[in-house]
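Encoded as C-alpha cells, the structure appears first; notes follow it.
For this view, one protein chain was removed and the others were kept in their places.
Moving on, here comes chain A:
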Amino acid sequence: MELFDNLLLGLSTALQWNNLIYCLIGVVIGTAIGVLPGIGPIPTVALLLPFTFGLEPASALIMLAGIFYGAQYGGSTTAILVNVPGETSSVVTCLDGHEMAKQGRAGPALAIAAISSFFAGTVATIVIAVLSLPLAALALKFTAVEYFSLLVLGLFAAVILAHGSVAKSLAMVFLGLLIGTVGIDVNSGIARMTFGVPALADGLDFVPVAMGMFGLAEIIANLERPEVRQVVSQKLRDLIPSRADLKAAFPAMLRGTFIGSALGVLPGGGAALPPFTAYALEKKVAKDPSRFGKGAIEGVAGPEAANNAGAQTSFIPLLTLGIPANALMALMIGALMMQGIQPGPQVMTEQPQLVWGVIASMWTGNLMLLIINLPLVGLWVSMLKIPYRLLFPAIVLFCCIGTYGISNSAFNVWLMLGCAVVGYFFIKVGVEPAPLLLGLVLGPQLEENFRRAMQLSDGDPSVFLTRPISAVLLGVVAVMLLAMLSPAVLKTRKQALAE
C-alpha cells in the first residue's frame, strides 16, 4: 500500500532525534502562546521564521506546525480554568468548559479536552494522508490557466468563510495583491513602486508586515482597554474522567472530528469555524439541549475535537496544492520559499520526506501535547500570573529583533512600524488584516500564472472559461459570490460566525 509506505517514510523523518526535538520546541512554544492571551500563533510563527532559515526544511516546518496546533491545546486550558480563550478557536470551550470548572470538575474537563484533541489529531493525520495523494495527482495536471483559477478560488473562499464583511475582506485581498507587486518585475527586470529604496527591490518581506499588523497593532489596541485581572481559584484534584464522562463525550468527539476535518480542508476554515459548528451540532443532537452552557461535557469534547482536526486538515491545501487556507498557512508558504522550495503540487513528489515528515510529526506532536498538557497543567496556569504590563514590552522587543534578524536590515524594522500603524487603523475601522496577508503571499504567484496564461491564449481571457477544470473552479467562485448576495445565506453566515 502506497499510503502506508508514505506514512512510514514520514514517521522515519518525524522520529529522527533532531526533528523530535524541534517538534517538542514547537508544541511547547505553541502551548505557551496559547495560554497567554494577547499573543497568537501568527506573530509567533512570523517571529521564528527568520531563525528556521538554517534548519532542514522538514525540521523548520515541523516546528512551525507544532506552534500552530500546540496553540489550540493551550488556548483550551485557559478557556476552561479562567474563562479566557487564549485563541479565538477556544471561545466556545469557555461556555461549558468553564462551567464544569466552576462545578469543581476542572480536571475531567481538561482531560476530556486533551483526549478529544488527541483523538481528533490522530484521525486528522490519517485524513491528510489519505486525501493528499489524489489531490496532488489532480493538481499535477494543472497548467497556468487552472492554477490561476485555483488561486482565485482559494482567495475568494478564504474571504467568504472567514470572519468579517466580505466586501471589506475582498478589498483587503486586493490591497495585499497590490503590495505583492512591489519590487522588481520578474519578466522585464524593471523596478515597480520601490520609490528608489534598494531594500524594496526584492519585494516587501511578509514577516514585518505580519508582525506589524498582527503583533504590534494588536498590542496597541489591547493597551487601550483596561486590563482584566485573572483569578485562578481552581484546585485541580483528579484529572481522570469517569466512565460516564467518557461515554457521553465519545460520540461528540467523533462528530467533532468529522466536522473539523471537513471544514478544515476548505479555504478559510482553519481553526476558527469548526468549533462553532461542532458546538451548534452538539446542541442540536442532544436529548436535552438546556444542559448546554451549564457544564455539558459534550460541549467541551465536540468543539475541542473539531478545532484540532480543523487546525490539522487545513494543511491539506497547503501541502498538496500550495494554497494557504488561512493567514497562518500563508506564513508556512513563506517558510517554504525561504528554504528555496516553490510551493505547489510538485512539492509532494519532489520532497516526499518533507511532506510526509510534517504529516507524521503532527501525530508525534499530538502525543507530546497530551503529555505536556495534562500532568503539567499547573505550570501553564501559573504563566497566567505574568501581568500584561510586563508581557507586552517583551513581545515588542522580540518583534523588533526578529524583524531585524531576517536580513539584518533596520529598514524592515521601519517597515514593521509602518505596518503596525496601518494595522491599528484597520482595527479602528473594523477590517480584518488576515486577507491582506493571503493576498501578499499569493500575489506574485497569481500574477505569474495570469501572465503566463494570457501569453498562452494570446490575450484572450475566455481561456479561463473554455478549459473544463478552470471553468468549474471559477464556477464555484461565482456560485459562492451569488450565494453571499442572497439574504438567507447572509443571515445564517452571520449567526454561524456570531459570538
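Going forward, a contact is a pair of C-beta atoms (placed from the backbone, for glycine too) under 8 Å apart; a residue touches a chain by one contact, two chains touch by 3 or more; residues count from 1.
Here is the rule we use: contacts and distances are computed from a predicted model.
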| item | value |
| --- | --- |
| Protein name, per the UniProt record, of whichever chain is missing from view ("Hydrolase", "Tripartite tricarboxylate transporter TctB family protein", "ABC transmembrane type-1 domain-containing protein" or "Electron transfer flavoprotein-quinone oxidoreductase") | "Tripartite tricarboxylate transporter TctB family protein" |
| Residue among A:21, A:240, A:371 or A:401 that touches the chain left out of view | A:401 |
| Those residues of chain A which, in the complete complex, touch the missing chain | 51, 167-168, 170-171, 174-175, 177-178, 181, 185, 187-188, 190, 192-193, 195, 216, 219-221, 223-224, 227, 387-390, 392-394, 396-401, 404-405, 408, 410, 413-414, 416-417, 420-421, 424-425, 428-431, 447, 450-451, 454-455, 457-461 |
